[in-house]
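Quick one: the structure is below, questions incoming.
One protein chain is absent from this view; the other protein chains keep their places.
Here the chain labels run A and B in written order, and each chain numbers its own residues starting at 1.
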Amino acid sequence: MTEPVLVLSGLQKAFGALKVTDGVSLSVAPGELHALIGPNGAGKTTLVHQISGMLRPDTGSIRFRGEDITGLPPEQRAQAGLARTFQITSTIPSLSVLENVALGVQARAAHPLALFRNAARDETLNAPAWAAIEAVGLAERAHVLAGRLSHGEKRALEIAMALTLEPAAILLDEPLAGVGREEGERLIALLQSLKGRYAMLLVEHDMEAVFALADTVSVLVYGRVIASGDPASVRADPAVREAYLGEEG
Amino acid sequence: MSLASTAAAPRRDALAGRRPVVAILLFALLALLPVAVSLGLPSHWLTLVTRAMIFGIAALSLDLILGVGGMVSFGHAAFVGIGAYATGIMITEGQTEALLILPVVLVICALFGAVTGFVSLRTRGVTFIMITLAFGQMVYFLAQALSAYGGDDGLTLYERSTVLGFDLFKNRIGFFYVVLGVLLACYALVSVIVASRFGRVLRAARENATRVSVTGFHVSRIRLVAYVISGMIAGLSGFLLANQTEFVSPAFMSWPRSGELIFMVVLGGVGSLHGAIIGAIAFLVAEDVLSGWTEHWKVIFGPMIVLFVLFTRGGIVGLMRKLGIARHD
Partner (left out) sequence: MTTGLLIVQILNGLQLGILLFLVAAGLTLVFGVMDFINLAHGVQYMLGAYLAVTFVGLTGSFVLGLVLALAAALVIGLALEFLVFRHLYERDHLDQVLATFGLILLLNQGVKMIWGAAPLSVPVPAFLSGNVALLDGILYPTYRFALIGAGLAVGALLWFVVEKTRAGMLLRAGASNAPMVSALGVDINKLFMIVFAFGTMLAAFAGAMAAPILSVEPGMGDNILILAFVVIVVGGIGSIRGAFVGALIVGLVDTLGRSSMNDLLRLFMSAPSARAAGAALSSMLIYLVMAIVLFVRPEGLLPAKGRA
């Protein structure tokens, strides 16, 4: 097997007496879609925050492409090729879809902060942005302000923004949450189309989607991974059925 | 308002083709003012509008950080004051050459901006407002303590600056056009910056700093650069102000001046650069008219600000948009 892109070892994080992450170790291989499931309050989003650098773990390490990134700030992790989406969609409302995505392209460009060159007319930014917008099926909405998109479109936009970072891994924090059935199916198809090209860590509640998409499933309960493996064996695991699947039906 | 209706979206950015109609109109009208004065408009207007344009430069620079970058600085008058004092002190010491004064003004303002910005930008929201206010007061008290240069009473200048030895600033109409030229140049510069890659990140960070940082940008460093640029432009307006009034005093940077600059920006319409200039002109004209009526003009002006905040949104440029005069963003 190839070297994993993302390796978490022994991550611990406590807020006061509450252990939200309790010795989590897992890895994501290149091209693998690793789903992380667990009941509400299991600490999934907190874990994603630690991986993306918005929270510091108390102990443990995060290795990305062979480098220890545990102490790096979010922007340096992003520059290293670790992209993320948010559980509550996070875009720039007053910028157009194209500008939102071009922002990501810009972050990887040679002069990301050029002071005098017009950004809106810059083909070196717009061309890759268009490619990402087309990949997520938002081409017709390219000039709409992000704040005016539907919920599912915002999710797709976030994924497009992540793609422009030319990421080695993408963290997806509940991309299907709050999205209607039709848009949900479109998003699942989108994730399916990205599968194999990027290492992805998918936090998701929608079991149907998880078992359809994932190569590996890990189950997080009270900050601890109680099971990990291919979808079929995780589904069959009695501990999982008791702790999680049983209670959610 | 949105461009959603254009079904087959053109493959270029919507912003690319915009023409700043209002701004062109504004500068054309300003350029014609001396003509109007020669045709009989009271010459008092020439002085008033020159002063308004100088404050327009300061308001424009504040709009870059406040409107575009979302940093509510309540200490912006400090930069104007520093620019004015650096100018006043150099002229008093016998150095009138603008090409020597200006670099000094810009460097001092950049340094002050870098140091105070570095500390202030560690905070956000209410704390940022309070800290910028406090740093502004610090400079105010410092100027009061400068007994060698007038202290509390201020410093009267007996000469204006020269440019390469020429008395370019002596003639009122000449000075008017110098100020207009500087205003135009600053407007162009800030517009270019706002439309640049840097400006896009600055705008994005105003709305969603977290998103910008996980996209790979160091947000507070970008804000600091904008803060320094803004301070330097405000310093430039201080240089012009000292030359126009032939007097500098600590009052230039007292905190009500900073509040007035904020009001100019909001009056014109936050984030619309020509709005800041219109706001400055409207403010100074209103001040001039009201103070002509009564010495207690602030009793009228204060409630006007309160009512303006409570009942309008988007300032003068927003109002023009509603009436269809200016285009939407």
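Here, a residue touches a chain if its C-beta (ideal position, glycine included) is under 8 Å from a C-beta of that chain, and two chains touch if they have at least 3 such contacts.
Bear in mind that the values here come from a model prediction, so they are computed numbers and not experimental data.
Every shown chain that the unseen chain touches in the whole complex is listed here: B. Considering B:Thr92, B:Gln137 or B:Thr210, the position touching the chain not shown turns out to be B:Gln137 (whole complex). Within the set B:Val37, B:Met90, B:Cys109 or B:Val270, the residue that contacts the chain not displayed is B:Val270. Touch with the chain that is not drawn comes from one residue among B:Trp45, B:Tyr177 or B:Trp255, which is B:Trp255. One chain is missing from the display, and on subunit B it is touched by residues 66, 72, 74, 116, 119-120, 122-123, 125-127, 129-131, 133-135, 137-138, 141-142, 144-148, 255-256, 259, 262-263, 266, 270, 296, 298-299, 301-306, 308-310.
Criterion: only the chains that are shown with their structure count from here on.
Centroid to centroid, with C-alpha atoms defining each point, subunit A and subunit B lie 42 Å apart. On the side of subunit A, the complex with subunit B involves touching residues 52-54, 73-79, 83-84, 86, 90-96, 98-100, 102-104, 106-109, 111-122, 125-126, 130, 139-145, 148, 161, 165. By the touch criterion given at the top, residues 2-4, 6-16, 192-193, 195-201, 203-204, 207-208, 210-219, 222, 225, 329 of subunit B touch subunit A in their complex.
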